[in-house]
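Shown next, in structure tokens, is the structure this report addresses.
Shown here is a partial selection of chains from the complex, left in place.
We call the chains A, B and C, going by the order they appear; numbering starts again at 1 in every chain.
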Amino acid sequence: ACSGSGTGTAASADGSQSAAAPAESESTGEESAAPAESAADAGTIIEGAKVDLDRISVEAVENTEGKEIKIASLCIPYGPFWLEVVSGIESAKALLAQEGYNAQVDIITFEDMNAQAMSDAIETCIVQQYDVITLFGASDTLIPAIDKATAAGIHVYTYNTDTTEPSTRVAFVGQDLYAAGQKSADLMAELLDEKGKVGIITGLFSLSSHELRRTGMEDELAEKYPDITVIPAVECNDNDDVAYTVAKDLITANPDMNGILVTASGQIGVAQAIRDLGLQGELKMVCFDYQDAIVDGLRDNTIQATIAQGPFDQGANPIIYGYNYCITGTPEVEGNAFTALDVITPENVDEYLDKIGYVYGNG
Amino acid sequence: MDTEVIYSIKNISKIFPGVRALNHISFDIKRGDFHAIVGENGAGKSTLMNVLAGIYTPEEGELFFGGKQIKLKSPRHAQDMGIAMIHQELSLSNALSIAENIYENRLPKNKLGLVDLKKLYQDTTSAMKYVDLDYLDPRTLIREISTAQQQLVEIAKALALNAKLIIMDEPTSALTQSEVETLFRIISDLKSKGITIIYISHKLDEVMRLSDTITVMRDGEHIETTAAANMTMQRMISLMVGREYNMETIRDSFVESYTNRKVVLEVEDLCVGRKVQHASWKLYEGETLGITGLVGAGRSEMLQAVFGVDKRDSGTIRVMGQEKKMASAREAIECGMGLVPQGRKAQGLFLNLSVKDNMTSVYLKKMRGKSGLLNLKGEDGITCEYAEKLRVKTPTIDQLIKNLSGGNQQKVIIARWLMNHPKVLFLDEPTQGIDIGAKEEIYAIINDLVKQGISVVLVSSEMQETLTLCDRVIVMHEGKIMGELMHNELSEEKIMYYATGCES
Amino acid sequence: MSGNEAKELQKNVKRGGFRRFVNSSEFGIVVALVAICVVMSFASPYFMTSANIFNVLQQMSQITIVSVGMALVILTGGIDLSIGYTLGFSGCVLAVLLSGGMNMFAVFFIVIALGMLIGCANGLLITRLGIAPFIVTLGTGYVLRGAQLLISGGRAVTFDSPISFLGGGYVGQLPFSVIIMFIVVIVGVIFSTRTLTGRNIYAVGNNERAAELSGINTKNLKLLVYVIQAALAALCGIVAAGKLHAADSQLGSGFEMDVIAAVVIGGFSMAGGEGKMWSVLVGSAIIGLIKNAFVLLGVTSYWQTAMIGIVILVAVSIAPIKNIINNRRKEVV
């Protein structure tokens, strides 16, 4: 799947397990068809995060010996995407807090994607003798800390983003970001009948997750669709306000542009710019993730497609995997455990949200 | 050619935007001389000295030092050649110690190349002894000592350079009698060592008393250089101002009887820390009340506390018989008071604003129109009016005040208060650094104000001023009021008697 | 004699405004601005289109609105690092209250009042405890950021309200936020030059002690400045959220740097007491244009960042280099 440059991720040491993940994400939908009764989200770290044990797709093993397990989950719960991730983390936390599991999950939050701070926090977690750490593999600069944790006997899982160079983490749970970029490019090409001019608005050039998607998009468009021109990507700092501005400028400078790809946050700003210029439907927009504002965009045909990545699973699964590893002594998954690459379009949006148990109006 | 000449100035010109500060100046300074330079405010004295000390580069002209032509690149260069300067404006670093200021950039080093603190403090102690400051610890920070003490530190700093030529730009303007005597003692000592001194002062009696040679400047021009013996006070002043000058216009009349006079301001039991202790005094309508004493007697503190800018620990203040809280300067201004503070740079000037902005900063309030906006049309007019009244020398009223000569800056601050037609005016060393002509003008203003029934409080360290201007004088010593003297009982001896703390 | 002198002074006052402008520190940045415009109109055919001009104006409007407040703060010798978060917090409060169904006028006043409260907190800590503005506003910035996260819950809070007109409305082709910008700048110019309070701000920035002796309540004046600044940031938060019909935890982040840069490019001295209010418009136009330019020109990704830096440096170097050359020439003559 991964023909892209610069990323050996998918190819390295994973093969066997990578198929498991999509299957899981499909099962997610089925299970959560019956909505959870007690949305006990009083104690969640984000207001609006919903604890819903039924959405957890990985089964936790019973803790028969009763030894106490300590799990640290590092996250950056800012921005709409994280609402779902945190719901996953909180749900896993609630599940494992139940009798019979005897595991404690501590959530450690960060203000922004600062690898330095995360690295420092991992070291502190080692001091606190956690058994499992799950973290956002924002940068390769985390590798020494990850390795140190592994050496201290801690099971480390990365989720959402993996380091580009291999580390000693047990497994990565998340989207195949490069493939996701390629997929969004394919969707755009399809919308444009394989010809036209496409702009890319990315979050930060300095974030590997954004860069993987961006290069995925650019490589795919360049290789497969010779009739599509790509305008150099612009940064929006994950900020909707900046994204709005940048989108307007891009459209002004390229009146013949037919499509905009958004690698990360900033979708709301881009959508609003398209609306303000009255280009809904004319200018195609493909982005990632979902939240109310994006659902609105899909419904009023400002956004033609968005790619979901199973954020709930990214939050919950690595915790459960790590916990199971501690109990059973053998890793359940190793290498890459890819989560969903689901395409949401104006046509299937209501159906899809229903399937995954997303509640509109919550944010 | 003349070995007697240490510094020869040839045809020097210096131009600032809009001002020709020096216009083809030429004269010689003889070795070992005490050479005084006099002139009105803005005559170009400081500018010339800055040229001589390597701070300004002249547009035209040549300098010969010790017979050799020199092109000074920096103050450091001049210092290395043996030229030191005491600047008109204090230039010390507030948060550094006395020792570090005196030896700024020349701290002694030990073998490791590190600062040798022991030697530094020893050296400083001996340098301070020379200026009678040895009662201070060399580690005291500059901001913890009084302005007068700072001036002495500044002098010590220049002396510590062991220069061949020392330029003193108004060193005595912030000093009282006793420190002035100390300075004169130092000067005669320097002279005996063959050190040349260039001395600028507006206190012409000092000049007459000490100098060997006198140079008069006017409007950037060199007017005359002569031996002091050939000069009279009267002629010197005439040369400075450029016309015949008659200096006998001080007060028309003095208050004769205080019975039935209205009390304008009454201060009772005022205490400000240890600086002012249980001071009580009254100010009557239409009088000039002098407050005098030695440095650090607490005069400025007392005025500032009455004016509301400094907190007082106790004391009641009554204006026109009514008790006032006097918690801020604003309240004082509303009561019709004004204060020309001591130390214009620290407390008076808005350096980066224009002459106009500086002059109208208090008056502005009166220019508010019905709409709440300022009526700026009047601003230029009134500024020009006062600039003219006080003869402020400036190319335009939009000139930044920092480009004015020291004396002219002072006039602007006085104008700031006169504009408001105050009923009570506090003047704290108002003639500091002001030329004789302007001084006379200020004296005339005081005379005028008093005649109009306005009350003036004058804090002055110049004995002559106190003696000739005041209807009544109170003398302070270490925060306490030691005595009160009517005009007819005033004498230097009596003032010194109280000022040095002898009980009355 | 002295009569003459007075007339001379009067005359001098009236002499050429243009000459003076050329020698002022603002001249350099105006030249830079014009240069950027000229270069851009050759480099991109889209630059001079009305659509793009309105784009740029809209983009700079937010920076400018807050810059007016920041200019006042900087005039007093202070700084306010918390405004990005004040803006973001205000936007989120707006969104949450509106989406909760509150009346939009009530919401407007609540948000502005909250902003003023924030400014008050900053101002009190700075003036009453005498802590450095840099560290006070760094601290309150963190607190506000926390509050923003807390109330937005990390979500984007969307709303639908006519109040959006303030940020996203148009009068003809003209974005309404541009009108707000011009109003704020004009009021700012009048305030800083024609009111007692405004003029006193310059005095305080120059010499606080002297200002106090002139009867100015320096502490309250400084307090006021932070209140104005925070109120403008809150207004700007309404504009920004209105434009997007939503607010999230990222709103306003990093905004303070753009604003401070606009003010400093506009010729305000960080030491206080110096600067002309209208020039914040030039400063924020430069900031706005730089970003616009790279998108229009399609500068390849990684170069964008470096180029922003280079343009800023060139823009602020024009005036000093001109002075140096002038001085050289004088010496030669």
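Heads up, the rule we're going with is that a contact is a pair of C-beta atoms (placed from the backbone, for glycine too) under 8 Å apart; a residue touches a chain by one contact, two chains touch by 3 or more.
Note that the structure is predicted; figures quoted are calculated from it, not measured.
You only see one copy of each chain, but the structure file as a whole lists A x1, B x1, C x2.
Here is the rule we go by: only the chains that are shown with their structure count from here on.
The greatest centre-to-centre gap from subunit B, using C-alpha centroids, is found for A. Centrality by Cα centroid goes to chain C.
Note: centroid distance subunit A to subunit B, computed from Cα atoms, is 73 Å. Computed centre separation for the pair subunit B/subunit C is 41 angstrom, with centres defined by C-alpha atoms.
If you average the Cα atoms of subunit A and of subunit C, the two centres end up 37 Å apart. Against subunit C, the residues of subunit A that register as touching in their complex are 46-49, 77-80, 82-83, 86, 111, 202, 205, 231-235, 237-241, 244-246, 248-250, 252-253, 255, 265, 268-269, 272, 276, 291-293, 296, 362-363.
Considering their complex, residues 307, 309, 328-330, 332-334, 339, 341, 346-353, 357, 361-362, 364-365, 368, 372-374, 376, 380-381, 384-385, 387-388, 391, 394-398, 416 of subunit B touch subunit C.
Only residues 44, 46, 49, 51-52, 55, 58-59, 62, 145, 149-150, 153-158, 168, 240, 243-246, 248-254, 291-292, 294-302, 304-305 of subunit C touch subunit A when the two sit together in their complex.
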